[in-house]
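Just passing along the structure, written as structure tokens.
With one protein chain held back, the other chains of the complex are shown just where they sit.
Take a look at chain A:
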Amino acid sequence: MYAFEYHRPSSLDEAVALLTSDDIKLLAGGQTLIPTLKQRLAMPDALVDLGRIEALKGIRTEGDSIVIGARTTHAEVAASEEVRAAIPALARLAGLIGDPQVRNRGTIGGSVANADPAADYPAAVVGLGATIHTNQRTIPGDSFFEDLFTTALDDNELITAVAFPIPQAAAYEKFANPASGYAVVGVMVAKTAGGPRVGVTGAGPCAFRAPALEEALAGAFTPEAAKGVSMPATGLNADIHASAEYRAALISVLASRAVAAIG
């Protein structure tokens, strides 16, 4: 690791005031950033540690949404009675991330900001129609992920919380890479007042909705309807773990399993 300076603000305002250049990075759980620093893929001048900002922690119900502070760990979301009661699929998703130690440190804000194509939370952000709250504005989940590791966040914009509308029912199914735990493909299916929603991660450069599946499920909310949709492989990821065609097939298969799980 190259040397860097370190700041540990105790309030959001202090943190934002410290973000004066591109070369200053936020540190949340460090489960992605610290390995990146070790590999010297990033060499920031300074880190601003969000670890002591209490306002960024915690889970609360606000109206029809579950609002999760950016600094909330995957383990806290997985264990939260509030999340398990309102959106069990989200608690399950959090409990499938990486391993226990990654879940004890990694945070929802870090995961969403990082926008790894194989990360789990992005499937929930688009699949459940979440809203990203930042220090400046709110961003609809549908337009948050733009490309590989690219989001709608401006430089030096800080995620404060992610708000998930409570669906009528939802399920998350993931085909995990056995070594890393990351999603080769992960699919969140939600039944909502506005109709079915399907969020896909792992398959493309960033998470996306699958309108073809949503339409099929609006017609008949059955596993067969989901399996009957043949997803195009164009533009999907291909690597040593899976071809684009295999990922395309997995989307329909996992969507049908999620529908079956919803029942």
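Throughout what follows, a contact is a pair of C-beta atoms (placed from the backbone, for glycine too) under 8 Å apart; a residue touches a chain by one contact, two chains touch by 3 or more; residues count from 1.
We take it that contacts and distances are computed from a predicted model.
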Chain left out of the displayed complex - its UniProt protein name, from "Electron transfer flavoprotein subunit alpha/FixB family protein", "(2Fe-2S)-binding protein", "Phosphate transport system permease protein" or "Thiol oxidoreductase": "(2Fe-2S)-binding protein"
Among A:Pro35, A:Gly194 or A:Gly235, exactly one should touch the missing chain; which is it? A:Pro35
So one chain is hidden, and I want to know which residue out of A:Glu62, A:Asp99 or A:Asp155 touches that hidden chain in the complete assembly. A:Asp99
On chain A, where is the contact patch with the chain that was removed from view? 1-6, 8, 27, 30-31, 34-35, 37-38, 47, 49, 51, 75, 98-102, 104-105, 181
